[in-house]
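Quick one: the structure is below, questions incoming.
Every protein chain of the complex appears in place save one, which is left out.
Entry: subunit A
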């Protein structure tokens, strides 16, 4: 593990000498975000090259589904790019453990990021960070503001208000109260359980306690979100059991549903589809009692690290420092509304809905999805089991208590708290 660092340091001293006018060094970025190719080429890279004329950057994405396999093959063959876009948690941790991602703990820009933001790209003990956090997605509820105004409804802040709003929409009958289906399962877990859950398990406190083994999935705080999900059933559209994710998106964008439990990544998708048909608003997951601290899932999704075998570690680090800077956060956040920079820097976003989402970071405590770190390493896989359990609970075929007991039993069968750091 230490070797790459030494190599990097040696390379630094070697390069420090002749800093005269040279041809620019070319850095290549490996990424799965091929959707963002235009944004990188037109906005981000020109901005970087303008201030760093000695470095030329090339963004070379692969298709998302092939990325992990292609990257591993390239890294093994020594033909991977200098900069590596990092998947969160285990996929990148494995690369670091193999010595293929460089340790970036000492990067100055790391000070711009909170511990939660860095946790997706750290060793289990948090001692080494190997990717610079780039973006996260925030969960919450997007709603049809025009419909709310029509029915005289306010954004709910507590769970009781939330259900009162749902009741009123249902009573009125013009709109489906909430657009969600259980066919694809992941929405139930990601946009349901992981969306409302942090308010019950107090964000990081509960998530860490679960990893430490001091809390169990059968504890009240972890069962309560399932209990709320079970109540959602009555407010979903007819035949929600067979409703898919695109169905739910369409129900909302066509103005047939009033509330859409979601994540911020939809902003960029919904904007052009809805156009001027109606106005969108967003509210964070409602808390149990008025005045409670609110918690949001601000899930770390994309980071960027350095290939330990790069020929230009110095320039690569320069680029990474820039990625950690407020300037990058500003550029990236506006180019991709809904993918929020993880930096602590104050960022002004142009999109009002994106502004709304990011403003929750000031009011609420941030956490990440509870199943992503460490707890989904074994079989049965906790994340995938949670999909199934959440969908079952919403459909009413499994009680919240049974679902929680099943998840805990599955987790206990392979996970022994305390051994995680090894």
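Just so it is clear, a contact is a pair of C-beta atoms (placed from the backbone, for glycine too) under 8 Å apart; a residue touches a chain by one contact, two chains touch by 3 or more; residues count from 1.
By our rule, contacts and distances are computed from a predicted model.
Missing chain, UniProt protein name, picked from "N-Acetyl-D-glucosamine ABC transport system, permease protein 1", "2-oxoisovalerate dehydrogenase subunit alpha", "Putative Zn-dependent protease" or "Ubiquinone biosynthesis protein UbiV": "N-Acetyl-D-glucosamine ABC transport system, permease protein 1". Touching the missing chain, out of A:92, A:325 or A:376, is residue A:376. One of A:24, A:64 or A:239 touches the chain omitted from the figure, and that residue is A:239.
In the complete assembly, the contact with the undisplayed chain comes from A:183, out of A:123, A:183 or A:334. If you put the missing chain back, the residues of subunit A touching it would be 89-90, 181-186, 237-244, 247, 250-251, 371-372, 376-377, 379-384, 387-388, 391-392, 395, 397-398, 410, 413.
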